[in-house]
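Data first, discussion second: the structure below is written as structure tokens.
Certain chains of the assembly are absent from this excerpt, and the rest are unmoved.
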Amino acid sequence: MERPRHQGMAKNTYMRWRLPLVCLLWEVAMIVLFGVFVRFSSEADAHWEEEKREMNLTSDIENDFYFRYPSFQDVHVMIFVGFGFLMTFLKRYGFGAVGFNFLLAAFGIQWALLMQGWFHSFKDGKILIGVENLINADFCVGSVCIAFGAILGKTSPIQLLVMTLFQVTLFSVNEYILLNLLHVKDAGGSMTIHTFGAYFGLTVTRVLYRPNLEQSKDKQGSVYHSDLFAMIGTLYLWMYWPSFNSAISDHGDAQHRSAINTYCSLAACVLTTMAFSSMLQKKGKLDMVHIQNATLAGGVAVGTSAEMMLTPYGSLIVGSISGIVSTVGYVYFTPFLESRLHIQDTCGIHNLHAMPGLIGGIVGAITAAAATEDVYGKEGACLLPGAMITISALGRFIKAFDFTGVYQTRTPSIQGGFQAAGIVVSLLMALVGGTIVGGILKLPIWGDAAAENCFEDDVYWEVPEDEESDVYHMHNPDKPASP
Amino acid sequence: MERPRHQGMAKNTYMRWRLPLVCLLWEVAMIVLFGVFVRFSSEADAHWEEEKREMNLTSDIENDFYFRYPSFQDVHVMIFVGFGFLMTFLKRYGFGAVGFNFLLAAFGIQWALLMQGWFHSFKDGKILIGVENLINADFCVGSVCIAFGAILGKTSPIQLLVMTLFQVTLFSVNEYILLNLLHVKDAGGSMTIHTFGAYFGLTVTRVLYRPNLEQSKDKQGSVYHSDLFAMIGTLYLWMYWPSFNSAISDHGDAQHRSAINTYCSLAACVLTTMAFSSMLQKKGKLDMVHIQNATLAGGVAVGTSAEMMLTPYGSLIVGSISGIVSTVGYVYFTPFLESRLHIQDTCGIHNLHAMPGLIGGIVGAITAAAATEDVYGKEGACLLPGAMITISALGRFIKAFDFTGVYQTRTPSIQGGFQAAGIVVSLLMALVGGTIVGGILKLPIWGDAAAENCFEDDVYWEVPEDEESDVYHMHNPDKPASP
């Protein structure tokens, strides 16, 4: 095979000074900003004993740590092992999948603590962080991991860090608009994490379109064991998704309910995914790509509504539909997006996050609009029948949707409308932001590889010479052995 | 190698319409049944605030969610990653091991929520589910995963779904008989999960006996990395077993004690397994099959008794014995079962679940029968010495064994007898049920593979052409390369 001169020669993937410079400068910036702004929240501070007395808490177990830490750890596993290993399916990009995901997430959570902190935990000039901030930082980075899926194998680590910097910033702005200005509920992030993250990533990969990508086609597939590594990622995402959707819900029934709804949705999703994976192929065989990805769509699609009274059968319906949509997407939409719209989506995030994310936003809007006093409680009704029922229902509803202060005139149907607006805003932020960031990443200074070297760890990693690769080259004698 | 004509030709493994039909129809059935029956329990419902007040709970932290959710997630990992990866040891059946386990468990938990719900959580025409139901559904499916181990590599996905449907049903009936009619304690499921699941699976594989299975003998072994994948499964099962045995125990000391007993039992089991693995082989080398499986027998064998006052040294004894029994089983019993009784037990569940499950049931019966007022408390004794001691001991004992209502005449030794009866009932249910279900699975309509194609993912999965398999065929030039 001949090397395309014009391109292969032009690309400089040498990272020795650029990558360390970016990493070190940014880490110094983090230290300075943390030094100026970040302190412990009252529940993590040594003064907690006083705080506890003030809040009339009788036991240390009522520290938010004990409500959320187990869920936090599950979310943490999803971000680092879940997303990291899910992307190891490529035969020669396992180091990049796990390693770059590790790098961008480790940077992203620091920057997210700051960005989200300024918007949500800023008090007297300081950002006060506790376990909920750690979860939110992981969530924010989750949207970057999603976008990474679209450009997997085609970008340099510096590009990923630059993308993370901008995407975390835009994520935080979008989240602020949705949660604080539109007063929208989105505990599991169907809109803020999945819709935003996926359309952002798809826009970036569109801007970075590589016309000659078929030059690395032989490396775009999996090998037997790389598919098993990817299943580690899949299963951890699948198993811990109930924790993801319930991690920042209100204490008590809301966390409990979110976990149950997500559990049900995911279980249903597996069955419809298997069904369509077999049905859509002539030979009727199951396709690992679908099992690795579409089985997770059920978690995405109840992200907004899981903490609401979606009910278990509602969850089964949503999960079933999203599994079908996602699998059909892999078979028909992904090739279409690539050939017609020039969107090269390595992991198929359009099927796993974008479409199920939209479904999740819509289901959330409908569930919110359909909320009734009967379902969400009518406490106090006994005191004063009649008019009081409405008030008390509203009172009960306040707990679920926070209709207080300036939002007290909201009705469920108005809330539904605002939820829908949240989807549109997330989409717009993603498309505009993705275009700009994609443009920045297109600058020829970030050290991305030539098309023929995409999906190849050897570009940025010391790769061991192993027997396997010996065989690989033995069967491809026209290719030079990896160094 | 010549293909046996009469068999290889007759088998139709084409899944394209059959598998989707089963998956979709059953999922629709689940949706309808969930719609009619399943609702949130009071602790997961939006009315929890009122419930909390009624139950005089002062904090959200007393929601059962916070007592059990961390254990639930550990159990969830055991079912999907633990069992799934444990069975990836076969060189060319990793997709089937992880993927089919995923499919059957995802269906099984839905059906189990219904079946167990009707028996245990049915109130005013509705099944009310909370986190404990999720754990129990995972437990129920655990027994199916165990049975899957016996028939691994020899059945079609449809057969597995059919088996799951019937086994979950029988499991729930058996569980109802044991827990509600015999009033037996079995929090970690030595009887209901392991004994029942294993003997059920062994009976099924006996009915499905394949006389020509040696035709796929070359695929019944492991390769180096498949053994490492299997160790992921082993370790997650081993580490999280304390959560398994404590997940549905009573709040407080019972959960605490179950975890400690299981921890001790499993630690001891590793040492005796290693000892016998080395001792029973001429060359004195350790065998990965034993390390992957027999080290777990200690968890099975304290399933019933872990929440009782088994004590740490009792746990060490039980764990030590079960490791020995299990390893000896792999070396001597498994070949015997296959050659003499025609029981082809792919994963050796007889050694890992059946025998240790029986030990667990017996240890539970003995521990229950040996219970004394001294060990389980004699509160109130100070008020009225003498006769009162017995009453108060009984009163204390009630908390551990629920000797209330119609069961208040039970003594520890009677309870021991009933525990023993539970073993016998589980065994009978497994043998009778397994025979019937095995007969159903023998019908030639489910698409199972010919003997020569057993233990081969290629039958039901799109398998990537990788260098490894190229080599495989390079070394076996008489075999056609996988498509």
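We call the chains A and B, going by the order they appear; numbering starts again at 1 in every chain.
We take it that a contact is a pair of C-beta atoms (placed from the backbone, for glycine too) under 8 Å apart; a residue touches a chain by one contact, two chains touch by 3 or more.
Here the structure is a predicted model, which is why all the values come from computation and not from measurement.
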| item | value |
| --- | --- |
| Size of the entire homomeric complex in copies, 2 being in place | 3 |
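FYI, only the chains that are shown with their structure count from here on.
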| item | value |
| --- | --- |
| Length of the line joining the C-alpha centres of chain A and chain B, rounded to whole Å | 33 |
| Residues of chain B that touch chain A when the two form their complex | 14-17, 19-21, 23-24, 26-27, 30-31, 34-35, 38-40, 43-50, 52, 58-61, 63-66, 69-70, 73, 76-77, 80-81, 84-85, 88, 92, 94-95, 98-99, 102-103, 106-107, 109-110, 113, 129-131, 134, 157, 225, 229, 232, 460-464, 466-471 |
| Touch list for chain A against partner chain B, complex | 58-59, 61-62, 66-67, 70-71, 74, 91, 221-225, 227-228, 231-232, 235-236, 238-240, 242-243, 251-253, 255-257, 259-260, 263-264, 266-272, 274-276, 278-279, 281-288, 291, 295, 309, 311-313, 316-317, 320, 375-377, 379, 396, 399-400, 468, 471-472, 475 |
